[in-house]
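FYI, not all chains are in this one, though none of them got moved.
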């Protein structure tokens, strides 16, 4: 099992929490790197780089997790193993006409804060997470879930993907929505919690891991 | 605003937390009961009645919230106001052939525990939450999200629904997945936290309210 090596490698401190679970063994038994996609969500300067508008909100968790370095290493290893690497950025027009005139919730914040404007430095990939030529860029992401407003399902179907491995921003927002959707679409889902970041340690660790974990059993803890 | 009366009525202790938020006023300004659907998720004996296999897991939160009585009253009031009442049960065949042979996560628990079998008492609606003749039953629910495996989007589209009001089981599982999806499909979403239940107070209150709330701002607290 090549992916088991990946899981136990030093390249990323994969957090493993449910590996002893009777169901999780089924997952590991059937993983095939050529049918596995690593989907990295919103590793853009707005979130991941000093100067990004949302960086101050996540930098504490990022630092504690060493998440950016973990993510970059994971991409490198997974690429070598033959996994498909997919990058799912979010972008908007300068006037945010993609979003409702009366938005609420996080989309209101994105619009109000003028984040992720197409063609700007902020919307570009963070320098350590630039896509390689062989990688696939997921297009269309305008909302939370990596599937809802994108061609991700098309890409996974065309590439015969069975296992989806997730990292990115925010742990309990876009990453979690993508994890939930991928889970019930029938994919095996692995969320690499040390390759994700949220706006507080409470969101990142206590809650996400302890509670979501008990529902989905698809998170790897250390 | 008829719905504002509903919100302030005694019939259900609507928990209102973000009513002062500048975005939430947009929601309330535009609510029209005839374009509002109350979607009640999995009020079936398996969860909601003594004797159900999952009742022991949720009864503590149910009792503390008085959630079943709140939900029944909310349905009654919303029905009188002209909202569409939709019930979204989950059902499986006795051999659970709808679910993977190697399931994991909560679907593995549902299958392993032989829950929600079609035609049994456990899969039937709890007695205080039986659908009325004018109500609509959402069909197909096999997974977590109320949209992913059902005709809910079809029903909302055909009935020109703009606002989705949610209650049911489990707060942080099916209700939350439905809330997340409805939010980014462009619906106004109101999650009635005193009409939902989870398997622990931690999941029900501290986490859901404090954290999800900050992302979606569509939960009403008291």
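As written, the chain order gives the labels A and B, with residue 1 at the start of each chain.
The rule we apply is simple: contacts are C-beta pairs under 8 Å (C-beta built on N, C-alpha and C of every residue); 3 or more make two chains touch, one makes a residue touch a chain.
Here the structure is a predicted model, which means the values were calculated and not measured.
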2 chains shown - copies of the sequence in the complete complex: 4
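Everything that follows uses one rule, which is that only the chains that are shown with their structure count from here on.
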From the C-alpha centre of chain A to that of chain B, how far is it in Å? 27
Along chain B, where are the residues that touch chain A in the complex? 21, 23-24, 26-27, 30, 100, 102-108, 143-145, 148-149, 170, 172-173, 177, 180-181, 183-186, 188, 202-203, 207, 211-212, 215-218
